[in-house]
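The other protein chains are all here in position, but one chain of the complex has been omitted.
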Amino acid sequence: MYEKRIESMGYHLPPMPAPAARYLPAARTGNLIFISGQTPKVGDKLVYAGKLGQDLSAAEGYEASKICILRVLSALKAEVGDLDQVIRIVKLTGYVNSAPDFTKQSKVIDGASELLEVVFGEQGRHARVAVGTNALPGNAAVEIELIVEVRGE
Amino acid sequence: MYEKRIESMGYHLPPMPAPAARYLPAARTGNLIFISGQTPKVGDKLVYAGKLGQDLSAAEGYEASKICILRVLSALKAEVGDLDQVIRIVKLTGYVNSAPDFTKQSKVIDGASELLEVVFGEQGRHARVAVGTNALPGNAAVEIELIVEVRGE
Partner (left out) sequence: MYEKRIESMGYHLPPMPAPAARYLPAARTGNLIFISGQTPKVGDKLVYAGKLGQDLSAAEGYEASKICILRVLSALKAEVGDLDQVIRIVKLTGYVNSAPDFTKQSKVIDGASELLEVVFGEQGRHARVAVGTNALPGNAAVEIELIVEVRGE
């Protein structure tokens, strides 16, 4: 159901992101899944690089954060088999590669938060932290991590 | 009991913070409450803006972090009904808007940590992360998020 909704929005889940290093795309403890930070890549290619407020606009950052969250959902699906196992999205943390005077991190991370709400409805509403940072891996524009509660064990 | 202690300290819980965007002030999973990042606002007005070590002193940051944590506690109360549901404060993350050579993030976040300990006693002592950042939403001086364990379900 949830994956169909993603497709009906004109998006699709990318292949499971391969970690850039020695860690897992996601880890489970009890009913919680912790999903590793994802940057706005399509396959191996970073599609939004640079700093918001310097190299990129807030509107571009908004698009970047949607790409990040689709990769997060792909990692989640790989871990639990089917997005319909989701009970609720619990907590999103968004890091925005920012010029020192860029202050619209919330607008950027809304790209991810709004997609989650459209896909998962009430179950998609979550607690959130959005912060700036002066540097991200590979010069990614945005990095997003997620905590999700899922069924069974 | 806990809210009375806050008032006996000369503080009071502000109204529940309205999220600036599409997310919740707090989200529950099992006995854990994840509270969204809060900045030093009173109502809609940011009262400490700018970077520590450039626009603001560590002492001002310390005050800012107390305002953040009162908003966090307000969001927590809105989620669980009464602060006396708290079993323990688990983990605090504090982001300090910093000039590149500012290194007293711990002193800033102590404002929040010490308030939690005075209000909740032993139950208020928590794990903590304090880091700098070059930019925060709306140019807030500090942003604080919290994980809390509560009773029942």
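A and B label the chains in the order they appear, each numbered from 1.
Operating definition for what follows: a residue touches a chain if its C-beta (ideal position, glycine included) is under 8 Å from a C-beta of that chain, and two chains touch if they have at least 3 such contacts.
This one's a predicted model, so the numbers in the text were calculated from it and none came from an experiment.
For subunit B, the residues in touch with the chain missing from this view are 30-32, 53, 88-92, 96, 98-107, 109-110, 113-114, 117, 125-134, 147, 149. Residues of subunit A that touch the chain left out of the display are 19-27, 29-30, 34-37, 51, 93, 95, 100, 133-139, 143, 145.
To be clear about the criterion, only the chains that are shown with their structure count from here on.
If you average the CA atoms of subunit A and of subunit B, the two centres end up 24 Å from each other.
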